[in-house]
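Missing here: one protein chain of the complex. Every other protein chain is in place.
Up next, chain A:
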């Protein structure tokens, strides 16, 4: 079904009773050219690019629960490409450009809102670091503007500018950054991929790999039977180690819990996405009015999808330092997602040492903004057996070679004891 102003009008006149399911809930066939494990944003985007861009349409996406039930539905919906290190800068900008045309590409309203992302700085040293990052972005053709205090005051007059310990001095702004509706991104990719013939198979948990005599992966064992495959791609961030272990692989990844929060709805307040540079706190306001915010990972290994009070307190303290008036706002919801924390804080998109098995993992807590870019480069790898030029540094063997991409200087945990 194609969505347009006319389809909306037609449905409106028939009392919205004529809408059809936007994607097809498939049952598994015996064989696919490519099987993708994981029906989150990355897995579905990969399937859509495989079918649309690379002409491989005999594709299945296997999801153990329902699509978008993992981290795709558990994030703070921020999109941006303000990265400074080679490898990251080009990749995230590729992704940003795909966000900008996503709704037209998918024929689906993913509510991409380029409301701007501003990182506040609170010291001279931090200003210099942000200026450097902004310059790196501009050299690479990405928009960036370094704002001084008066520009920040004009843009966000509600901030606490009397904080003696961490005074707001200015910020680095990427105007093209913003937010998107996370669930709609999942449904949009499912809608577009399904229309191209991709089978999206829910409640289908992979329990093992089928290997031939040479050790090549030739299929997967699932809770809905055996499925043979030309190639198998893993896009199961949060559970990458567990799935890779079925193929005898150990990864440079720890699974950690990251919490996010939504307040009760308030009148429009926050015009953009902003981050507190003296702690770790990022916030935006949803269209429904809730403040959507988060901070650091809890800091211990977890698969439990829930966090603890001490980190919740820490995140809220960051928010209070920036805008004390939110102390009157009540917290509505809180949740935890399981992050693939790689050892350098950057993703891994590569072939594995096991023939026929491909890996898309290690997104730490930056996976959502990467969704379209990740789909494109992973589809490229699966289709052509070569690395996409914008993802050529996300190799699995970079840790052994010492070619880590340490944008933030920490991996799973900073060891600052």
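Just so it is clear, a residue touches a chain if its C-beta (ideal position, glycine included) is under 8 Å from a C-beta of that chain, and two chains touch if they have at least 3 such contacts; residues count from 1.
The definition used in the following text is that contacts and distances are computed from a predicted model.
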### Query
For the chain that is missing from this picture, which UniProt protein name fits: "NADH-quinone oxidoreductase subunit N", "Sarcosine oxidase subunit delta", "Ferritin-like domain-containing protein" or "ABC transporter permease"?
"Sarcosine oxidase subunit delta"
### Task
Quick one: say which of A:291, A:343, A:381 or A:405 touches the chain that got left out.
A:343
## Note on the structure
Missing-chain contact, candidates A:45, A:111 or A:251, resolves to A:251
## Note on the structure
Touching the hidden chain, out of A:7, A:69, A:202 or A:301, is A:301
### Contact set of chain A toward the excluded chain (per top definition)
241-242, 250-255, 299-304, 306, 308-310, 313-314, 343, 399-400, 412-413, 415, 417
